[in-house]
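Below you'll find the structure, written out as structure tokens, and then a few comments.
For this depiction, one protein chain was excluded, whereas all remaining protein chains were kept in their positions.
We call the chains A, B and C, going by the order they appear; numbering starts again at 1 in every chain.
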Amino acid sequence: MDGKFFGDLLQTIADRGRALIRPQKGGTGPALSPPDLIGLCQALLSGRGEASGVALAQDVFARYRALGPEDRRQFLATLAERFGPDRKRLEKAIADYAADPNDRRAIELHVAAEPRRQELFRRLNLAPDGTHALVRMREEALRDAAAIPGYEAVDADFTHLFSSWFNRGFLVLRRIDWSTPANILQKIIRYEAVHAIHDWEDLRRRLEPPDRRCFAFFHPQLVDEPLIFVEVALTRNIASSISEVLSEERSPIEADQATTAIFYSISNCQEGLRGISFGNFLIKQVVLELSRDLPGLKTFVTLSPVPGFAGWLARERTKEDGLLSVEERVRLAILDNAAWHADPAVAEGMRPLVESVAARYFLKAKAPNRRPVDPVARFHLGNGARLERINPMGDLSPKGLKQAHGLMVNYLYDLRTIERNHESYAEHGKVAASAAVEKLLTADPAASSSAPVPERA
Amino acid sequence: MDGKFFGDLLQTIADRGRALIRPQKGGTGPALSPPDLIGLCQALLSGRGEASGVALAQDVFARYRALGPEDRRQFLATLAERFGPDRKRLEKAIADYAADPNDRRAIELHVAAEPRRQELFRRLNLAPDGTHALVRMREEALRDAAAIPGYEAVDADFTHLFSSWFNRGFLVLRRIDWSTPANILQKIIRYEAVHAIHDWEDLRRRLEPPDRRCFAFFHPQLVDEPLIFVEVALTRNIASSISEVLSEERSPIEADQATTAIFYSISNCQEGLRGISFGNFLIKQVVLELSRDLPGLKTFVTLSPVPGFAGWLARERTKEDGLLSVEERVRLAILDNAAWHADPAVAEGMRPLVESVAARYFLKAKAPNRRPVDPVARFHLGNGARLERINPMGDLSPKGLKQAHGLMVNYLYDLRTIERNHESYAEHGKVAASAAVEKLLTADPAASSSAPVPERA
Amino acid sequence: MDGKFFGDLLQTIADRGRALIRPQKGGTGPALSPPDLIGLCQALLSGRGEASGVALAQDVFARYRALGPEDRRQFLATLAERFGPDRKRLEKAIADYAADPNDRRAIELHVAAEPRRQELFRRLNLAPDGTHALVRMREEALRDAAAIPGYEAVDADFTHLFSSWFNRGFLVLRRIDWSTPANILQKIIRYEAVHAIHDWEDLRRRLEPPDRRCFAFFHPQLVDEPLIFVEVALTRNIASSISEVLSEERSPIEADQATTAIFYSISNCQEGLRGISFGNFLIKQVVLELSRDLPGLKTFVTLSPVPGFAGWLARERTKEDGLLSVEERVRLAILDNAAWHADPAVAEGMRPLVESVAARYFLKAKAPNRRPVDPVARFHLGNGARLERINPMGDLSPKGLKQAHGLMVNYLYDLRTIERNHESYAEHGKVAASAAVEKLLTADPAASSSAPVPERA
Partner (left out) sequence: MDGKFFGDLLQTIADRGRALIRPQKGGTGPALSPPDLIGLCQALLSGRGEASGVALAQDVFARYRALGPEDRRQFLATLAERFGPDRKRLEKAIADYAADPNDRRAIELHVAAEPRRQELFRRLNLAPDGTHALVRMREEALRDAAAIPGYEAVDADFTHLFSSWFNRGFLVLRRIDWSTPANILQKIIRYEAVHAIHDWEDLRRRLEPPDRRCFAFFHPQLVDEPLIFVEVALTRNIASSISEVLSEERSPIEADQATTAIFYSISNCQEGLRGISFGNFLIKQVVLELSRDLPGLKTFVTLSPVPGFAGWLARERTKEDGLLSVEERVRLAILDNAAWHADPAVAEGMRPLVESVAARYFLKAKAPNRRPVDPVARFHLGNGARLERINPMGDLSPKGLKQAHGLMVNYLYDLRTIERNHESYAEHGKVAASAAVEKLLTADPAASSSAPVPERA
């Protein structure tokens, strides 16, 4: 019921972008060597760039694309070496500040210390679809970073600019569903990083049923490119395994019958934006969005992998004075048999022990920075979520067994406690956990267990 | 003929923005004093801001809006005083760099010298419609700048961030026409700064006829807000007066019959973006756009005011050894009679003298920085345009007479020579001018003149 | 949050339409006489029309537009005379049906009795923007109908086809607000038929405040053309005069504070669609739409003119045995003085009499078809609305005084009783009225009245 001038206005960005993605016909004249391309960059930074910036920037990208891998590396290395701050100006600014350390001189110091690459990148951004081209340039460079002398400094500039340009205030949340354009959906298939989407039918099962949702962040300048997306299942209880969620046989429920939203997969899409964090904002905005649309939803949890568990456990099992008792270390050998979970008696027998050990993994084990060992845990706890439940047989796929002996966990997003949890975690490294999880720490896993002791030779 | 997922995607930005422009019901609880609001800003910069940035940022804006003018000034003054760079960290960075001036330490110096305000503004931008709110905050502050101690430092941070966020690569060009939403058109009426639009009928005459065009730049984050716009007349020759262009009696021509596009008005709309230049890009992109749509167009010129002419002339007439001869100074007194142009004989008699003096104004008179005195001239010449023609009776409105004795000029945008002109101007201060204008410098204005000498007492 | 492929798809209709509204350059070759144009129509109905219908139809319209008024009338008269049903086929169909009156033969009879004009119009509709051109053709023809022999038959065909094509199922309801394109708003100004919109500011006062709404029906084929629109005021009580509603001084309320929606103006826009009724559907759909958006709304009423009142009263006052007593007829002469309402004592004195007489006008006076005399009353009562209140001094504009001595009324749309009211009205001519209105019939207007008796000569 509202005018759409603005949406149409922005459509032109997309059209512009698409037109430019294709290599242009007729090429760009004779190939340039990396030094010549550096010359073009210097021109772009000069007065010529002020007069003809758009055309020059476009030319730089076209010629960069025409370079081979070795020439690209050489070009980036030269950016690292020769487009740092203006040393003379910087030294003068330091001297001035030292003489009279006031705010105005601090500003000049800030400006003088800025590498000239940043202004170069800002001017390259003038090119049609320039942001996209810069993100692709970094994506490639990161793959080759070790082979580019001094690349670290270049990457710091990319990171600084992208953090500003991809400020969360500029992102747009969009629902992804079965009426989304196929070229976007194709990227969802490609970028899914947690539970692979096998084909279009598999994708359809995750988008079309009334109890499924998918949301992504987009940026006005990145044509047809999701930045990050999350897949959500609407249910009546907290799922304890991924097979429950993705089963082909399950019967969908109506969305307004659901009480629980399960975030079962979050995937970053743009390697060129590595280090720019969107996940925190995405989850919180989706929680708000779903709450508004479906007032019946009361619980928002993840169903998350535990990618560091198996590695940690292997290390822990070798320690004499670690978090495991001798007896436990013996019994855990059962997990070395890949088929341990296939026998229900064995599997159920192991459950209390796995739960107990997992509780120690999350609550007691610490990385050198006093944070939990698990990277996914650090992400959700850092967002202010709470470790809600431990699910020993959550993911029995080969990947799930390999990285976590099948373990999955639920993190709870409760908007009322997020801030408090975040602060305790940030300041004291405190891991928020449910009473049930806390209790696992003190319970004796052997007491309730009928798990067989592994046979030993 | 193309999918529009993207355009729709962006529509959500606009909807979001519109929803937020209205003051929210129920208010935001008890009013905060400026110090309390500063406390909220500190929280936003702390770990709490990481967990709940969006909500905190929204709260800061809501409470800022609730402050009175004096409290707002006090708040901004505190931002100036207490959100500069971290002095300790900066001093350490200086010492480290002095010890070993490598690139990595220069980066740390750059980071350490950044005022904390910049991160504060980036986090405030998380709020829904945050960019808009920041632009409005600066707009207001600029009006009051003299009364805000230290505001200059705050403004430097606004300028730095806005330059990055409003990078030309992020702007969108849109045609404004008679099917544009009325709320946008209303702003065109309000922001027109050169030749006032009197009412909706006047606006319609500038948009609807087939030989009229209007284009504006928009930014994805500024809902319904043009940043800058240009009005264009399509004609068969270079107009020498604004009355030709705006006459209500003129007969429109078909667009494809036109050979010439006249840019007769360019207006900036956002005072909060002062100092971020868009005009250069706008003109050039509109030239490209029009060239593509209407291949019959061969000439792209402005019809521009000369706002500094009357002031300069008044000063020059008092100088003994300036650019005017004694006789000229005597004859120029005719212009002191506001009705001088009403008598055709007098007016035509003055034409050669005005042309000659105007040529000197543009080509010989220099501001202290060796640039032309006229600000509009500096803008177009700095863009690489050429001074094409001098029109003594171009604008006989009271404003035109007052600021320039009726003088208007045409600047020519010829894409083939723009870069060369720009460089000559940037490096040597050389003013590009047509042969006809150059010739006026050497011609004797008295020779061809039949202008009466003013009667003297 | 939904894909927009479809909306974009339909945009092409609009673009197509707009492109065609302008007369095409170069014209269409030498002018055709009406007989030649008839020949072209016959070609369109023939096999040639099957092969090249789109081009032929476009040609017919172009050449029709090139005809002068007299030639157009002649063309339409020939359509009337020579494009009726195929008489031979019809006679055979009659004979066949008479011999064996089965359904299949009835179908053939139906087909055979169809004037060939209908197929002609269907094929003309193939032209780009053909529907629009046909509606314009009828609009013009209706103005001239008396001068076109046999036009009535042509009009019956227009009506039949337009009823089918403009079926309510094909219409789209859209809100009109201040972000609606100016070219649409301009038509709202032009087509407003009840309370004239004086200028853009007046329009803005009816669209922009939070307590104003406007809705229109559109048809996918009529580019930029509203078919009918209704203006709504959101209030806290039932307004009894138009000046309350349109006052420039009033203070708007928030939409969610309103309890009452007042439909104070409904205007048809397309004379070429005369006789195709949209108003009934429009009001009901707007009631639904508003109920959904603003659950606080409990009452939906009109504030309606009474265009037949003054005329009826004048006639009634001449009747000896009509609905007025002798004394009433005498006192009503006060209304002959245009300034009667200016003196509050006089005006208030007349109120009971006007109310009483108005009640008789609505409830007792009958047109020959046993329906109320008033056309606006017939419309709303036919929709199932109820006559809710009589407002003697509702519209004191010259028009309001002239047509109804200032009288306005409210009709109530209560979705629960609409169907019942409609049926009583349709079957028995029963006028649904509130108890208050019914009571006016029996009350003695003189009893409570202090109205002065007009002075008599």
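FYI, contacts are C-beta pairs under 8 Å (C-beta built on N, C-alpha and C of every residue); 3 or more make two chains touch, one makes a residue touch a chain.
This is a predicted model, so every value here is computed, not measured.
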{"item": "Option from C:347, C:387, C:418 or C:433 whose C-beta touches the chain left out", "value": "C:418"}
{"item": "Residue among C:37, C:60, C:76 or C:109 that touches the chain left out of view", "value": "C:109"}
{"item": "Residue touching the undisplayed chain, where the options are A:179, A:299 or A:424", "value": "A:179"}
{"item": "Those residues of chain C which, in the complete complex, touch the missing chain", "value": "2-15, 18, 47-48, 50-54, 80, 84-85, 87, 90-91, 94, 97-98, 101, 103-104, 106-107, 109-110, 113-115, 122, 125-127, 130-131, 150, 152-153, 156, 161, 163-165, 167-170, 172-174, 180-181, 183-184, 218, 220-221, 223-224, 280-281, 284-285, 382-384, 418-419, 421-423, 426-427"}
{"item": "Sites on chain A contacted by the missing partner chain, in the whole complex", "value": "1, 3-5, 7-8, 12, 25, 178-186, 199-200, 204, 224, 254, 256"}
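Here is the rule we use: only the chains that are shown with their structure count from here on.
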{"item": "Euclidean distance of C-alpha centroids - chain B vs chain C, Å", "value": "49"}
{"item": "Centroid spacing, where centroids are CA-atom means, of chain A and chain C in whole angstrom", "value": "59"}
{"item": "Whole-Å separation of chain centres (CA-atom averages), chain A against chain B", "value": "40"}
{"item": "Sequence positions of chain C contacting 2 or more other chains", "value": "1, 3, 5, 179-181"}
